[in-house]
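See structure below.
For this view, one protein chain was removed and the others were kept in their places.
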Amino acid sequence: MADLLWLIPALPFLGAVLLVLFGTKLPRTVAGLVGVGSVGISALVTIILGMDFLATRPAFYQQEVWQWFSVAGFSPSIGFHLDALSLVFIFVITFVGFLIHLYSTAYMADEADFSRFFACMNLFVGSMLVLVMADNLLLLYLGWEGVGLCSYLLIGFWYKEPANGYAARKAFIITRVGDTAMAIGLFMLFQLFGTLNIQSILSDAPQVWPVGAEGALLVALLLLGGAVGKSGQLPLQTWLPDAMAGPTPVSALIHAATMVTAGVYLITRMFVIFELAPVAQLTVAIIGAVTLLIAGFSALTQYDLKRVLAYSTISQIGYMFLALGVGAWSAGIFHFMIHAFFKALLFLCAGAIILALHHEQDMRKMGGLRHKMPVVFWTFLIGAASLAALPIITAGFYSKDQILWYALAGENGNIWLYAAGLAGAFLTSIYTFRMVFLTFYGESKTHLEHPPGRRITIPLIILAVLSLVGGFIELPHNFGHVVLFSDLLAPVLPGISASEVLAANEWLFQLLAAVVSLGGVFVAYLFYIKSPHLLHSLERSPAAMRLHRFWFSGWGFDALYDNLLVRPYVFFSNLNKRDIIDSFYTGLARMAEGFHVIFSQTQSGMLRNYVMGIVVGAIMILTISLLL
Amino acid sequence: MTQNDFLHLMPLLILTFAALIIMLVIAAWRNHKIIYAITAISFVAAFLSLYELQDVQAYAIAPLFVIDGFAVFYIGLILLASLLISMLSYAYFEQREEQKEEYYILLILSSLGACTLVISTHFASLFLGLEVLSVALYTLIAYLRSRERSDEAGIKYLILAAFSSAFLLFGMALVYFSTGTMTFSGIAAAMAGFQELPLLLLTGFGLMIIGIGFKLSVVPFHMWTPDVYEGAPAPVSAFIATVSKGGVLGLLIRFFMEVDGFRYPVLMLIFTIVAIASMFAGNLLALMQQNVKRILAYSSISHLGYLLVAFLAGNQMGVEAVTFYLVAYFITTVGAFGVVAMLSDKERDAELMDDYRGLLWRRPWTATVFTAMLLSLAGIPLTAGFVGKFYILAAGVNTQLWLLVVMLVLNSVIGLYYYIKIIAVMFQQTEAGQEPLQKLRPSILFASVGTLSLLVLLLVGIGVYPTALVSLISSMLETFHPVALR
Amino acid sequence: MSTASMEAALLLAGILFMLGLLSVLIRRNIIFMLISVEIMLNAAGLAFIVAGTRWVQPDGQVMFIFILTMAAAEVSVGLALIMQIYHQLKTLDSDAANVMKG
Amino acid sequence: MILLWMIVLLMAGGLLAWLSKKWHPVLPRWIALFALLTDLALAVWIWLSTPAATLGTSPWLIRLEIPWIPQWGVGFSMALDGLSLLMLMLTFFLGILAVLISWREITTKTGFFHFNLLWVLAGITGVFLTMDLFLFYFFWEVMLIPMYFLIGVWGHANRNYAAYKFFIFTQASGLLMLLSILGLYFIHGSQTGTYTFNYFELLNTPLAPLAARLLMFGFLAAFLVKLPVVPFHSWLPDAHSEAPTAGSVILAGLLLKTGAYGLLRFVLPLFPTAAVEFAPWAMLLGVVGIIYGAILAFSQTDLKRLVAYTSVSHMGFVILGVFAFNEWALQGVVMQMIAHGLSTGALFIIAGFLYERLHTRDIRQMGGFWAKAPKMGVIALVFVMASLGLPGLGNFIAEFLTLVGSWQANNWLTVFATTGLVLATVYSLRIMQKVFYESAPTDRPFPDLNTREMLIAVPMVVMILWLGLYPQPVLDTARPALIKQLEAYTPLPEQQIEVALNVIPVDSNFTKAMVWPSTSNSQKSPLGIGALDKEGGRGMKGRQENMKAYPQNTYPQNTLLTDVNIPLTPFKGGLKTSKGDLKMIRKIKPRP
Partner (left out) sequence: MELTFYIAAAVAILSTIMVITRYNMIHALLYLVVSFMSVSVVFFTLGAPFMAALEIIIYAGAIVVLIIFVIMMLNMTKEDIQREKEWLKPSVWVGPAMLSAILLAELVHILTTSNPAQTEALVAVDAKLVGLALFGPYLLGVQLCGILLMAGIVGAYHLGRQKKKVIHRFLQERSAAA
């Protein structure tokens, strides 16, 4: 079975290569078939492998395709390692990826660069699969950068708009900042372990470092830097909202479901190092907590449908970080999976709406779509409910609840983290339902083009179902105690034990969470359906306006970076455009020319002066003779 | 005068007779071609007569001359250069209106003077050789009388040369006064007797340096150089740059080695200053110069500075390096002025940058030759100039003259600029198409094109395979009296 | 003659030499320059004779003869050239002959 | 003899190309192409016929000695090892591309053009082959003149200035090297009595510290200027941007590499101690170059100038790696030489394509070409990504290896060097943005790449991908040569201990377990700061509990370790280089 491993990433790559080479010549249907088919087959292989894996429960599958290179003991391979953790990820990537590809064939049907789109998408899926299946950090890094490239290409897909190109560059560059930190982490790891093989690092790390070792801390923080960049966490989160410039399926696949969770994957994958560096782990938790709040507030204020979702994504990944930070590894991964379902769903729905409304993304110009697009409405509602973690019925409730619970009751948890998570949950349900109400309720403001076709609705429905039932594979103690998911991950990731004291009262906290989320829905209802005048009056107060502006701009991070880094860099770079060092050399040349001018004055052409020259020479010589 | 003396002086005698014969022939029948033929034949004959002398063992014709390997080599070099210059001159003067015949007499006489210099071992022969060279040169420089510049150059050279000769003579007199002898070996012996050099002797040397330095056109006695090069006919400029300087340098080496002037810090200091100043002044003056002949003049100043670096090394390797470099420099300079001569027309010499604009496209062959020459002057590989410069640097490094060596490097870089500036001008694209090949008479064609081709071949040949020349030089130097002495 | 005068003779040669030199420096007339150079050469010759006398050798006088020859040859060529220049420039001003410079 | 033939073929081809112009205007192109193809075939044949495994014993594959100027101890001495072989293949490959891209671009004086082209390549080939310092200098200079002509005759508007600058910079530095060569020659001669320029004999010349330092600086001058290293880089942007495309390709792809090659071949083995002393400064220069070049590249509006400054930045990695003195870094340097040659060459080629179509190099007048020329877009994208070091492309391997190596040598400088990756992203993406993104400023027709151009571009893409995904053949070829260069660095006492350690099998969780408790108190982190947390917090206990949380048997330790084939085979300098670790090692030594 392990021999099939390479097929999973290879198929999308093959699709990408085919599309790059022959894309312009292929008819649209064939191109679409290649694009969707490659991911589809890959998903199929994944499922086959996954079944096998679940049936036999090996520790892992491993396959070395070839030795990448080998220099003085540094021998990373192009090799794949499949364990439960990777399995979850590749399942999400291929499966959700497949659905989104399918959806895209309809969504992008009118695009001129149809094949380019699928080429990039396939390339992305392939890279992402490499990322999660890599058996060494260097190969992981390859996938890591590969998805960054695809993200860049797809954000800038409509390249004619300069802003899109800008957003794409921003995404790439900011993530690259994180990647650089990560690269340094890799150097350190290599220096200490003599290898970048993930499994050997994980097994050797406890021997190399005692808990709390500074080396571990540094490595962990550096890896965290990479993770933070990719996952749009504080302080490198600013690129993600802008990344919505890409086509919506891209946002769904890359900037919601898969790529942005690469950071989560990385931290989880290297969990041993984080456990050896409690400070770093705490940092992860704090970053998650702060990010989820900040992004939540920003999401509240956005009008662009996709930007709301983008901030929501940042916020939800913040939850995952929080989970990882408190050591609730499997909870984080669980939330990742569920989030992938419902966020992809939400984006796809949003895409359907946007497509139907002539690429209108401003929620203020939407409204009343409930009856015009019933399928979209219902699926969106399900997704929203899952996002808002409405209790009992949605998968989001179970995954988020688990995180909140461990944030409080886990051995690394504390009340502050919990409070942040809870506040975030409240915000989440407000902005989520604000979105629902603004879009689907009220009066219709824009003419509807054409209702979504089947290739759009089928993925929606599938994802909606998953967003509902996905949660039932992992239920809390008092809810039947289903632990399928954490069992699956147990061989890979350490479990977490909750504080005994609190465990008795777990239901109380669940109730609290439920209340909070429902409260959020109610607040949204209050402001956007029941009595909009409340909102209007609120909007008029200057403090609120200022706050609104502040949140709207993502807490001013963009402006901060702009003023602190980008502008000075551009300024100094332009200042030195002509290269100050060069002027030293041109100065030398000028000096030589100056000497030439002076010297050539002596060549006056007058005989007497020449005689004088000889006399001066004579004096010089005699003086030297006399003096020495 | 014994028969042996005659045999050993054969090249010089041949030249003397050639001058006389030409005078007689002129009296009978003025014909450029015939006169030229006699000249060429006599140069060749003189050169061939050296064959007999190739294994000479420092044959002294006391007290004035000595014929040793060094002398034979330098005479050969001078004769070859003169021959080539005479070939260029033939092509050059054939197209001028001036009476041409006397030119050859003077050319021969001045080569004779140069040859005398390199075999001199006595102040008298030194002085006479120098004067024969100079007096003939006065006329050669001003030979094209219709040109204002020619006269101007002639008078400048005459006054300054006589002026510096006076210094030389006064210096010699002082040396003679303090040592009581005028032979080099005698002076060396007298100097060896002194604990410390008497001031008078030192002053004598100092004044002699002025006279020698003038002829070598080193700073600060260099000022005449550009004007004279510019005013003189191109072949004569080549002659001054090569034969005249080569002869004097040969003399300087012989004298300095004989008396072992390297022991005296004063003299070393003077020469060091002169060398550095020459390199800098030459190169900086040439830097933005627009007149090609002046550029070549300034470049010759700096090249003399380079040569002095190897000269100051003061050992066998230094002499070898000077000699080698001199060969390369001869070839290159003759070639460069040859191109100038070839491009010159009746009214004036081709000396302005504009005359060379787009030359590559108009006359590719000529441009290529000139490029090769300039690259050699700049010391770029595949040319003799490169090996020469390498040799000089090696000699300098060997005796650890770091200051001089570094200055040389620095100046090579400055020098590059104006050499490649000329090349760049030649390579500029112009609208003008390729000029139709000039319909030259075969004799002229042979004289100029043949000479230049030969020079390029030599240039590249030595540049690629210097071994032959190196071994020739070192074998010739084996009998060089002062070196053999040490 | 005593040693003192031997040196005095040399001194005389030096003074004459310097006077000639000074003259070359300050005169603009080319003929004057030529004359001044002759003075210098003459002074050099004097120095040779002094030296020859000192060592009781004929060599100094031989050199003087050579100098004479050279001076004669030089003056003849020089004068011919000066006549040329005068025909060209209509002046004997050495400063006027400064077409070539730089 | 085959080595000589390679050069002779190029030189003769050059002359023939020049002459053949008279017979037919296209003939020079074919002659040049043929000569280069033959050379490439020869080089590849050598490569294929010497399997990597046999390279191990002696790095030299072929040697050739012909006396040249015996009086001076100058011989026509050539030798080929893996490093030279790689460089040769790169030379001929890029040479072929240079001929192909000039096919339409160069219309005047084609004969002379190809003459110069082939002679530059001949000079470069000579530089990569020669083992005689005189000959080395000879070839070093030989390649300049034709290059000067390439720039000065066929270049763009400001070509004269650029050509002067190039020429004077390289000459000046070259002459300093000549002084050093001579110094070495005489020192060696006076010590041994044999005056020779032969590289092999000059190796291991004992030198006084000051002499070694000065001589090394002479060599460095030439190589650093050629590389170029900030602050000696200012000739490069002018030369690169004004040269015709073929010239830029050769400049960036090959000429700069001669500097790197010189560092590897001459500076390291000839002056081991001086090089070690100088290493921190050299690495600093590298880092400054990486960052400074990147900043300058960003602000350029002239596409070729931009790419030129990226070269400055990329070459910073080379010097950083060379002076890290370990195999990773040196392999990284070799990879960087090849990969940069390809990627930057390709970027210049693309700039050439654009110039042919637009007659401008100003990126402000470009934009939106993706729509019109998607093929060009894709190819440009590949090389832009290569330039910013995207994994999977050759440059990544190069830069990563270099940085891994330099990290072992100097942590902080490596950190700064790594920021260069971000800056590389900044300028590289600007190319894509300004040229291929946004909307087209003009509606001028803009044809996509034609067959000839694809024939140029596609092999480069294939090569750069190959280098990125399976560089092992290249690394294997270079390895013996690099090991040889490193041999001059006699292990310091510390390293000797480390070698001893490597004899202990380090699968040895056992060893480590034995080691750790005894040393955990004095343990220092690799950065040399005291460990933060010893017993506080969760301490060992908590960790052991964690270990319990997942059963040990899920890690089949032994198979795992053999699978990935790590510490079992001892490797030099890798596992334990940090000082703290060494301390620890010293401590355990007496124990067994």
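Per-chain numbering from 1; labels A, B, C and D assigned in written order.
Simple rule for what comes next: a residue touches a chain if its C-beta (ideal position, glycine included) is under 8 Å from a C-beta of that chain, and two chains touch if they have at least 3 such contacts.
Predicted model, so just to flag it, every value in this text is computed and none were measured.
Visitor: Can you list the shown chains that the hidden chain touches?
Guide: Answer for the hidden chain's contacts among shown chains: A, B, C.
Visitor: One chain isn't shown here. Among B:Leu109, B:Ala275 or B:Leu307, which residue touches it?
Guide: B:Leu109
Visitor: Which one touches the absent chain: B:Ser42, B:Ser89, B:Thr139 or B:Ser237?
Guide: Hidden-chain contact among the options goes to B:Thr139.
Visitor: Considering the whole complex rather than only what is displayed, give the residues of subunit A touching the chain that is not shown.
Guide: 608, 612, 615-616, 618-619, 622-623, 625-626
Visitor: Just checking the interface: what residues of subunit B touch the absent partner chain?
Guide: Spelled out for subunit B, the touching residues are 1, 9, 16, 19, 23, 61-65, 97, 99, 102, 105-106, 109-110, 112-113, 116, 124-125, 128-129, 131-132, 135-136, 138-139, 142-143, 145-146, 154, 177-178, 198-200, 203.
Visitor: If you put the missing chain back, which residues of subunit C would it touch?
Guide: 1-3, 5-12, 14-23, 25-29, 31-32, 34-36, 38-39, 42, 46, 49-50, 52-62, 64-66, 68-77, 79-84, 86-87, 92-93
FYI, only the chains that are shown with their structure count from here on.
Visitor: Using mean C-alpha positions as chain centres, tell me how far subunit A is from subunit D in Å, no decimals.
Guide: Spacing between the chain centres: roughly 34 Å.
Visitor: Between subunit A and subunit B, what's the gap in Å when you average each chain's C-alpha atoms?
Guide: That gives a centre separation of 78 Å.
Visitor: What residues in subunit A touch two or more of the other chains?
Guide: Subunit A, residues with two or more chain partners: 600, 603, 605, 607, 611.
Visitor: Among all residues of subunit D, which ones touch two or more of the remaining chains?
Guide: None at all.
Visitor: Please output the residues of subunit B touching subunit C within their complex, sorted ascending.
Guide: 123-124, 127-128, 131, 135, 138-139, 142, 145, 148-149, 151-156, 158-159, 162-163, 165-166, 169-170, 172-174, 176-177, 180-182, 226-227, 230-231, 289, 291, 294
Visitor: Would you tell me which residues of subunit B are touching subunit D in their complex?
Guide: 361, 375, 380-382, 386, 390, 393-394, 397-398, 405-406, 409-410, 412-413, 416-417, 420-421, 423-424, 427, 429, 465-467, 470-471, 474
Visitor: Spell out the part of subunit A that touches subunit D in their complex, as residue ranges.
Guide: Residue positions touching the partner: 20, 24, 59, 62, 64, 66-75, 77-78, 112, 116, 135-136, 138, 141-142, 144-146, 149, 152-153, 156, 159-162, 164-166, 168-169, 172-173, 176-177, 179-180, 183-184, 186-188, 190-195, 197, 199-200, 202-204, 206-208, 210-215, 217-218, 275-276, 278-279, 490-495, 569-570, 572-574, 576-577, 579, 581-582, 584-585.
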